[in-house]
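Excluded from the complex is one protein chain; the other protein chains are retained at their positions.
Entry: subunit A
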Amino acid sequence: MNFSEVFKQSNQLCKLSPDGKYLATCVQYRLVVRDVSTLQILQLYTCLDQISHMDWSSDSLFILCAMYKRGLVQVWSLEQPDWHCKIDEGSIGLVSSRWSPDGRHILNTTEFHLRITVWSLCTKAVSYIKYPKACQKGLDFSRDGCYMALAERRDCKDYVSIFVCDDWHLLRHFETETQDLAGLEWSPNGCVLAVWDSCLEYKVLLYSLDGRLLSTYSAYEWSLGIKSVTWSPSSQFLAIGSYDEKVRILNHITWKKIAQFEHPATIDNTKATMFKEVEKRPAVGSDEMSLLNISVGTTLFNTQSKYEIYPLPVQIPVVKPDPDRANPKIGISVLAFSSDSRYLATKNDNMASAVWVWDMQKMSLEAVLEQTSGVRCFQWDPRRPRLALCTGNSKLYLWSPGGCVSVQVPTEGGFQVQSLNWHCSGDSLVLLGKEQLCLCYMDSD
């Protein structure tokens, strides 16, 4: 495993291009494009204000930089560096900006979610979409880029509109039986749209592409409901994580629950492996504590850690959430399937330092990873069943069915890994710290 040197970035804005060749980072108001393999700076663009959001177009030819405070979006071309495009939303303000799947339209959501403006870079034409809903995930494009589903709210009722991304033609518009629609997501095969309600009501509605309601699922009433929803890459399963610390799996044929994964504080009676991160502090003698050592090596304070396998039964530390606060820190907030749909990784918010890995073939717990501090981010390798996670310290953790490993990121000045992103080939990782980024190249097996 090799680590690159550390580069500066701001606002955690660092994205790899969809074709995997370039790495774009934002440093204050500059956009830096590097080559992924050599990390040499290929292009440097300057925006008018501090960049709030940055994204690649789907064909990796253009990058949009949004500056929400100024209400501006600037688009840069990789092929023609002198090409420029500036979209000014004017007094209406800007809250979010994104590319359309064809990479030629930009969708800007105005302040207060008054409307969505669709700017065309081909024809400079403008279209408007009214009454978009301000919710957790109100807009989703299907994976093949043909359709866009948008949540709308009119007259205190929730609607879903399906647009054809080709010409923004409204294909279907239907009301949903939700109290307060919180999010929607297309299945990877683009034929089913999952729509879920806010946490006050546990309800998942499944709509076919042509707007027919296929099925409704509700596990229980009254208690706080759905916290997170994700599809498996094969579109076979829909995993729903809820505030009752359980994950329910629905199957795509009958849309009924086929499995329920629980996250108890005491793990017993499973064939799962329990990995616990154990820190080993290097023994430092008093005579070694010279000034030179301290200045040179913060590695002195970097504790080594490794994983140990603990026999069951095992207790996982639980942090009880404050009952008086809204959106309590309890329940399954993150769900991620591996690319072959074989594994599901979950995180329960009141056991923030544990990551649970479930085997979808056996429908049982495969492994539990307990870290020394709260898990910040985890992501599956896009090519193979390998999970990378980070907990805000200077280490990178990897789990695969063969085992677990903890790797120290060798940087001076203490690089705290706060989030990570895999490269589309699965050969490298982008590690983001507070103001820094670092690339990690995996060994080619």
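Basically, a residue touches a chain if its C-beta (ideal position, glycine included) is under 8 Å from a C-beta of that chain, and two chains touch if they have at least 3 such contacts; residues count from 1.
The criterion applied here is as follows: contacts and distances are computed from a predicted model.
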Please identify the absent chain by the protein name in its UniProt record; candidates are "alanine transaminase", "ALA-interacting subunit", "DNA-directed RNA polymerase RpoA/D/Rpb3-type domain-containing protein" or "Afadin- and alpha-actinin-binding protein-like isoform X3".
"Afadin- and alpha-actinin-binding protein-like isoform X3"
Full-complex contact with the absent chain, from A:Leu224, A:Ala272, A:Val368 or A:Leu398:
A:Leu224
For the full complex, which residue in A:Asp102, A:Asp340, A:Asp359 or A:Asp427 touches the chain that was left out?
A:Asp102
Contacting the left-out chain: of A:Val126, A:Ile258 or A:Ile309, that is A:Val126
What residues on subunit A make contact with the chain left out of this view?
58-59, 77, 82-93, 102-104, 111-112, 117, 119, 121-124, 126, 146-147, 164, 166-167, 169, 171, 189-191, 199-200, 208-210, 222-224, 253, 323-328
